[in-house]
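Inspection log for the structure reproduced underneath, given as structure tokens.
One protein chain omitted, others in place.
Moving on to chain A:
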Amino acid sequence: MGQYLVRRLLTIIPTLIAISFVIFAVLDLAPGDPTSALPETIRPEVRQQIRKAMGLDEPFPVKYGLWMRQFFVNEPLSLIEKAFGIQIGDGEKRLRVTSWGSRGVPVMDMILERVPQTLWVVGLAYLVAIVIAVPIGVVSAIRQYSIFDQVGTFISLIGYSIPTFFTGLLMILLFSVKLKWFPMIYDTNLQVVDWHSFVEQLRQSAMPVAVLGFFQAAILARFTRSSMLDNIPMDYVRTATAKGFRERYVVIRHILRNSLIPVVTLIALGIPAIFSGAIITEQIFRVNGLGALLIGAIQLNDIPLVQTVTFIFACLIVAFNLIADVIYGILDPRIRYT
């Protein structure tokens, strides 16, 4: 296992370098001009000056090299400085990856600013989805074709066939406009310091979490159900039942544990998606998390920001793939890595 981990960790390095090159090259070659979003009254000469000020005139290898250095050396150093409040070398002169849309603002700061609300809203939705979906999936499988199963199947079908922009709008109209229970604007500046602000935080998260959780739960419940159904007719289940164990015991100790192996893997692989945010839901409720950041950057042709965000997502996906493999090995003793 240890050897396996080391080998996997080592292969990550060339993988990430290759990914960074592809992302950088594709975005660099893609058509699009960061000055195109500026008002039409701005003359071409001025646009050229702005492009030059952003560093667009440099040749590709220079831009790539500079970005690599900024991303792999300067940014980590700045993060360490910030985290521990220390000074390493001449921090003032160190060039950081800065945005084109918000000139002068380090891309990393923009990303870090958005992580809390994305993790809170999307992560919470994911947790809620797991907590709801697994029991529903289990009961649906055991009582296959019962009323509960039929209703559950129907609701999950609705859950993943209705887009989130529709459920989101529906919830706003119902809970904000008609009932006035929840706010429709997410306040990213809200600090949870006491009971009152915690309740506020829950109130403003309720709708986006519900919308996203509903969608996720629908998928996970279907997955759990089919995984359970795969295991129910197995011989070991029949043996356990023949031994006279109570049904509850057989379901939880035998069927569920085996059925959860693929589900846990699926959940682990889904975690990077939490970081990439939920573009549409964030937009509807003005959560302004990472998804909104990325889509805004794409619209403005803010290339450094898009490159950095995409690359961080790539890193997360690579990392969680590894984690999923490791978890798989831990959960299932039949699988052993060498």
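Everything that follows uses one rule, which is that a residue touches a chain if its C-beta (ideal position, glycine included) is under 8 Å from a C-beta of that chain, and two chains touch if they have at least 3 such contacts; residues count from 1.
In this text, contacts and distances are computed from a predicted model.
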Protein name (UniProt record) of the chain left out of view, among "Peptide ABC transporter substrate-binding protein", "Deoxyribose-phosphate aldolase", "Glutamyl-tRNA(Gln) amidotransferase subunit A" or "Cytochrome o ubiquinol oxidase subunit IV": "Peptide ABC transporter substrate-binding protein"
Per the touch definition above, residue among A:19, A:77, A:127 or A:162 touching the missing chain: A:127
Touch with the omitted chain, as defined above, among A:95, A:157, A:170 or A:199: A:95
Absent-chain interface as seen on chain A, which is shown: 37-43, 46, 49-55, 95, 98-99, 101-106, 109-110, 112-117, 119-120, 123-124, 127, 172, 176-177, 180, 183-185, 187-193, 198, 201, 257, 260, 264, 282-288, 292-293, 296, 300, 327, 330-331, 333
